[in-house]
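Sharing a structure, written as structure tokens. Questions coming.
Complex shown without one protein chain; remaining protein chains in place.
Right after this comes subunit A.
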């Protein structure tokens, strides 16, 4: 192999004029983090709503929830992003479509919505599983003391269900972070996109992608530690996991 290693390239100024190549990667990391957090918030909110809908006992809600999940988890993320970015604006009324296409951060908004919806289907299955894992008596006990259905979810089922699914939710959050790299295909200048740009400018492909990989690993380890901390804080004395 004939490759000229040059780790010093990170301290060379990058052509985008904003600093060194290392600064360029860090700016990409920031976009990765912001995109991941926004997508994750959408995934959590919608996933919780859909997950709950599948446990209410209403046949109609179950069918609607199932349809939602099958739709968003069976189409590859890449295809979904392309649909949101290239197809949906064309289907909108012309003026609205043009406005969407001219948005300054269009790629970012599209990535957040696309990844958020894709991940929400996965969160929904976890939420359903978490609630179903509880004994049916818990729901009855809540109803028997006069709580409304909504209150039973708010005070009895969800606090327990989310404790059950915290570990799988951690890996879904990690998946969300990793999935943001797909957004480079619609032009979001996140970490992977910046590593590729650096490769094209400098031809230092190994340095660029090894560093990007290390930054992903570091980010995901931080998230994992944070989630472990939350898991410990949420542990109920005397309750073996899952109750």
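For the reader, a short list of remarks on this structure follows.
Everything that follows uses one rule, which is that a contact is a pair of C-beta atoms (placed from the backbone, for glycine too) under 8 Å apart; a residue touches a chain by one contact, two chains touch by 3 or more; residues count from 1.
Just so it is clear, contacts and distances are computed from a predicted model.
Per its UniProt entry, the chain excluded from the display bears the name "Glutamate/aspartate transport system ATP-binding protein", taken from "NADH-quinone oxidoreductase subunit M", "Glutamate/aspartate transport system ATP-binding protein", "Cysteine desulfurase" or "Propanediol dehydratase large subunit".
Check A:45, A:75 or A:145 against the missing chain and you find that the one touching it is A:145.
For the chain left out of this panel, the touching residue among A:156, A:174, A:191 or A:223 is A:156. Although one chain is not displayed, subunit A still touches it through residues 135, 137-138, 140-148, 151, 155-156, 159-160, 163, 236-240, 243.
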